[in-house]
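The complex is shown incomplete by one protein chain, all other protein chains being positioned as in the whole.
Should a chain be cited, it is by its letter among A and B, assigned in written order, with residues numbered from 1 in that chain.
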Amino acid sequence: MERRGTRWALGGWTTLVVLFLWAPLALIMVYAFNKSNVQSWPIPGFTTHWFHVAWQASEVRSAVWLSVQAALLATSIAIVLGSAAAFAIARFRFFGREAVSFLLLLPIALPGIVTGMALNSFFTFSHIVPSLTTIVIGHSTFCVVIVYNNVLARLRRSSPSLLEASADLGADGWHTFRFVIWPVLSTALVAGGLLAFALSFDEVVVTFFTAGAQNTLPLLIFGYIRLGQQLPVVNAIAFAMIVLTVIPVALAQRLMRDTGVLRRGASALAATK
Amino acid sequence: MIRIRRAHVLAAALAVALCVPAAGISSGNGLPTSIGKGEGQLNLVAWEGYTQPQWVTPFTKATGCKVNAKYAGSSDEMVTLMRQGGGSQYDMVSASGDASLRLIYGKDVQPINVNLIPDYKNFIPALKSPPHNTIKGVHYGLSLQWGPNTLLYNTQKVKPAPTSWSVIYSKKYKGKVTVPDNPIQIADAALYLSKTKTSLGITDPYELDQTQFNAAIALLKAQKPLIKKYWGLASDEIDLFKNGDAVVGAAWPYQTNTLIAAKVPVKDLIPKEGATGWADTWMLSSHAKHPNCAYMWMKWVSTPKVQAEQALFFGETPANTKACAVMNKLSPGSAAQYHCGASAAYFNSIKFWKTPIADCGNGKKDCMDYTQWQQAWTQLKG
Partner (left out) sequence: MAASLDPAEGLTARPGRPLRAARLRLSGFFWRHRWAKGLLLLAPPLLAFGLVYLSSLVALFISAFWTVNPFTTDIEHIWNLGNFRTLIDSSAYRTIALRTIGIASAVTLTDAVLAFPFAYFMARVASARGRTFLFVAVLLPLWSSYLVRVYIWRLILDQDGVLNWMLNKLGLPDQHLAYTNYAVWLIFSYVWLPFMILPVYGALERIPHSFIEASRDLGAGGFATFRRVVLPLALPGVIAGSIFTFSLTLGDYVTPLLAGGASSQFIGNVVYSSVGISNDVPFAAAFATVPLLVMALYLTIARRLGAFEAM
């Protein structure tokens, strides 16, 4: 165990970092109640008007819906393809395996602007009109990698002998999947899927290059920011997002804790962009 | 009138350069003769403040056309957006004079039938068939609003009140100046030089030879240490003024109005050297997917009420003369303030944005073209 002084110092540092992380979030929440639409400090008065405006605005609703659709589709693709890729890399030796595992890291290691531009050129070149599909393709690139990383990390730590044991005990493929693979993987998939969803939902750079005329929520927020007229609406939306996401974050936390794989969840979540 | 003549030369040069089949277009073939049923949606590329809920919400209610707006901070961005995805993404663009000709000759926009717009006949004469959107009698869009780029300052921090653009080039307000992040800003420097350094012989701030151009760039380079931020978004400048990070700068009236509404002590003016400005046109994409909604939109935004609302909101001058009375009703004295129904003389005193090209009418083709403006601007910002 660390010495007492060290522990206190570490604790103090941690407190400061938490404050650093959270103070701006608290401020976002305060500005959501700003009476004036031009944001200055201290705010001139409190109002809940902007929540009403945000709720009423059809453009906000359609942007949220588009973002949810894109994030759900990208996450679904990511879960299917990402875990398939992880299985292939973890369980088979094949020609080019090393190269493939290196390439699979590219979408999260390369700057978003490179990915975005590359896909933008590809779509322009092949006359694909920007739409929900192109956004989903763009987001899938990094979402697949996130799920892949999570599943791979889990597979590396689970012994292949489990599968052999299952077969020895007479289980067929489905049984093995249902009772051996799935329990091992499910939390990795939940953690990876949630994170993929969150990142897709908040993605700006790649979306800018792959979206058409319809706004996703981040693009709409950017429009609001550049307009400078209804900034508290943006804060109200952000407020709602923070409050709403406490639930899935806490839920994911619980899931991982219950199965005793918190640390795996953590390292899985580390595979983020 | 000089401006208009030059623009004709420009247009002719462009037409020759690109071999536009002008005859085919001017025959008026394919122009709609009535507005059909709305398609339920309309995708716009617009300046900030051009698609406010104040007039968009009633439009959607009346026509069922849901409006998606994408804001662009410069004419270049508008042209690029209109070409994105083969040009089928956006139905309309609120192009300024420096974008409209590029769009016309790039075949990105299509002719429109102005007879379907009842308020067209009430437009001021200068904006019925202006050279930036009408080629050989073919209308490639509907004029909307126009106005000058102004000098904005904080009345408490900047004393005495400025009368000249020199205030944004002088060291007095070092670190408290903001100007637009836009290559066309070089024209503002050139306009200032045309009055203060007459030996350069600048007659048109968009037609600069190498020497004149270098002088403008040198002026902007000297200005750079004074700049707090080159504003790219309208809200950048609003925040800069609201929070005391800038006290003087080049602006649109939109920022002035927003700041005054928030009770910030600011004022704007057209300095004695004059001002650059814009004359905007709603243009219809050649590949528009929602043309009926687009026509309904043009009809809607040219009505006196919407014209007046937008003029007051953004701080600009409506094309429709019938809007002046509405403006005065909404805000007494505003029609005169914004020169509503202005005389041709006032209209022509503003140096409207246009695209700089190498052939600027002096027969030597030695002017700096817009690519050079863009490069110089990027390198200037560094």
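Simple rule for what comes next: a contact is a pair of C-beta atoms (placed from the backbone, for glycine too) under 8 Å apart; a residue touches a chain by one contact, two chains touch by 3 or more.
None of these values were measured; they are calculated from a predicted model.
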Contact with the hidden chain (one of A:V60, A:L73 or A:V234): A:V234
Touching residues on chain A - with respect to the absent chain: 2-3, 6-7, 9-11, 13-14, 17-18, 20-22, 24-25, 27-28, 31, 39-42, 80-81, 84-85, 87-88, 91-96, 100-103, 105-115, 117-122, 125, 137, 140-141, 144, 149, 163, 167, 172-174, 176-177, 181, 195, 198-199, 202, 204-205, 208-209, 217-218, 221-222, 225, 231, 234-235, 237-238, 241-242, 245-246, 248-250, 253, 257, 262-263, 266-267, 269-273
Contact footprint on chain B, counting only the chain that is left out: 17-18, 74, 76-77, 79-81, 83, 106, 224-225, 227-230, 232-233, 236, 239-240, 242-245, 357, 369-371, 374, 378-382
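Basically, only the chains that are shown with their structure count from here on.
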CA centroid of chain A to CA centroid of chain B, Å: 40
Contact set on chain B toward chain A in their complex: 43, 48-49, 52-53, 60, 66, 68-71, 73, 84-86, 88-90, 233-235, 238-239, 242-243, 258-259, 261-262, 264
Of chain A, residues touching chain B in the complex: 36-40, 57-59, 62, 123-124, 127, 129-130, 212-215, 223, 225-229, 231
